[in-house]
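Only one protein chain is missing from this complex, and each of the others stays in its spot.
To keep things simple, chains are lettered A and B as they appear, and every chain counts its residues starting from 1.
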Amino acid sequence: MSKSLRFLLPLALFVALVALLFFGLGTDPRKVPSPLVGKPVPQFTLPTLQDPKRTVSDADLRGQVSLVNVWFSTCVSCRAEHRQLMAIAKESGVQIVGLNWKDDKPDALQMLRQFGNPYHVVAFDEDGRVGIDWGVYGAPETFVIDRKGTIRYKQIGPIDQAVWQETLRPIVDQLKAES
Amino acid sequence: MKARQKRLLFVALGIAGVGAAAAMALNALRSNIAYFFSPSQVLAREAPADHVFRLGGLVETGTLQRQPDGLTLTFVVTDNAEKVKVSYTGILPDLFSEGRGVVTKGKLGNDGVFYAEEVLAKHDEEYMPPEVAATLKPHSDAAKALDAAQKATKASQVATQ
Partner (left out) sequence: MIPEIGHFALILALALALVQAIFPLAGSFTGSRAWMGMARPLAWGQFTFTLLALAALGQAFLTDDFSVAYVAHNSNSLLPDMYKVSAVWGAHEGSLLLWATLLAAWGAAVATFSRALPLAVIARVISVQGMVSIGFLLFMLLTSNPFDRIFPMPPEGRDLNPLLQDFGLAIHPPMLYMGYVGFSVAFAFAIAALIGGRLDAAWARWSRPWTTVAWIFLTIGIALGSWWAYYELGWGGWWFWDPVENASLMPWLVGTALIHSLAVTEKRGAFKSWTVLLAISAFSLSLLGTFLVRSGVLTSVHAFATDPTRGTFILIFLCVVIGGSLVLYAWRAPSVSTGGGFTLVSRESFLLANNLLLTLFAALVLFGTLAPLIYEAMAWGKISVGFPWFNMMFLAVMPFLALFMGIGHLARWKQDEPGRLARQLWIAFALSVAVTALAFLPGISAGHATVPLGIGLAAWLTFSHLTGLYERLRHKRGLRGALADLTGNSRSYYGMLLAHLGVAVLIVGITMVSHFGVEKDVRMSPGASQEVAGYRFQFEGAQAVNGPNYRAHRGRFLVFEGDRQIAVLEPEKRAYLTGGMPMTEAAILPGLTRDLYVSLGEAVDQQGDWALRLYYKPYVRWIWLGAIFMGLGGLLALSDRRYRTAKQRVQAGDTIGAAGTARI
């Protein structure tokens, strides 16, 4: 009966809309894991932030479990997570390597002086090319690297205690237990 | 006219009306949407030659130059594989800066320069537009498709000429 069909039309349109929106959610980029996960760290050599004559390279990321933290001084979320990084450095014994991304050296040094330095060493990526290799699109981002130098996880966004306890720490503990 | 015929007439008119509206809307849409292209796609001639489209990528560091008239700016947009020079006359949005992502809207000139009508900076200082992120190529051979950035959490600005 065309009369009843007419009343089903809104529902049908709504179903089509929902299908479209579900699709939209599925393509949300945050759901796609980084394709670098499972791959070895990209090769790089960069001067350190504090001493341009010293260098840090991908070789420094082999032999122990590390976190590579991408940050820059005017990034507000980076400042917000800084305290947590200090706590992680002190308590967990995991090596945190900083990747200072497209920053002003004096500003970066000032931030470390002001808020403390949780980093074992900081690589100074002035033009951001190394960041591109790592698939960095913003800050803060943190990569978890295993002993063999393979990227095992990428954390997008700041790390607070919840993120550390519930997400990153279990991964770090598991990687430490691996031979 | 009988009630039934009247009803049928209304229904027919209604369908015709909706059809006409849809046709008009879709037609207008075709000529008014702006597709997004990366510099590589532009150089591969995938972008339309005489139609407005959007070009996005990273603003290459060191390429932002102000022209002698004081208002025209040129800069280079790159996806790490190819580059396109962009010319824009007007005031850039506050969130525009070298090394960050940008989306511009305009037309490609015969000289290969992209003449932008609008420069959009729909992101905050920390992340870049997803369309840009999705088309950036890696600097080395490491990874192919790269994951896109977190979307903006803050309001931002659009500069129009």
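One rule holds for everything that comes next: a residue touches a chain if its C-beta (ideal position, glycine included) is under 8 Å from a C-beta of that chain, and two chains touch if they have at least 3 such contacts.
None of the values given here were measured: they were computed from a predicted structure.
Looking at A:83, A:120, A:148 or A:176, the residue that reaches the missing chain in the full complex is A:83. By the touch definition given at the top, chain B reaches the unshown chain through residues 3, 14, 17-18, 21, 24-25, 28-29, 32-36, 54, 66, 69-71, 89-92, 94-95, 105, 122, 124-125, 129-131, 150-161.
Interface with the hidden chain, as seen from chain A, comprises residues 3-4, 7-8, 10-11, 14-15, 17-18, 20-25, 27-28, 30-31, 74-77, 79-80, 83-84, 87, 160-162.
Heads up, the rule we're going with is that only the chains that are shown with their structure count from here on.
Chain A and chain B, compared by their mean Cα positions, are separated by 28 Å.
On the chain B side of its complex with chain A, the touching residues are 61, 80, 99, 101, 125-128, 130, 133-134, 136, 138-140, 142-150. Residues 29-30, 32-36, 39, 42-43, 74-77, 102, 127-130, 132-133, 135, 137-139, 154, 156-157 of chain A are the ones touching chain B in the complex.
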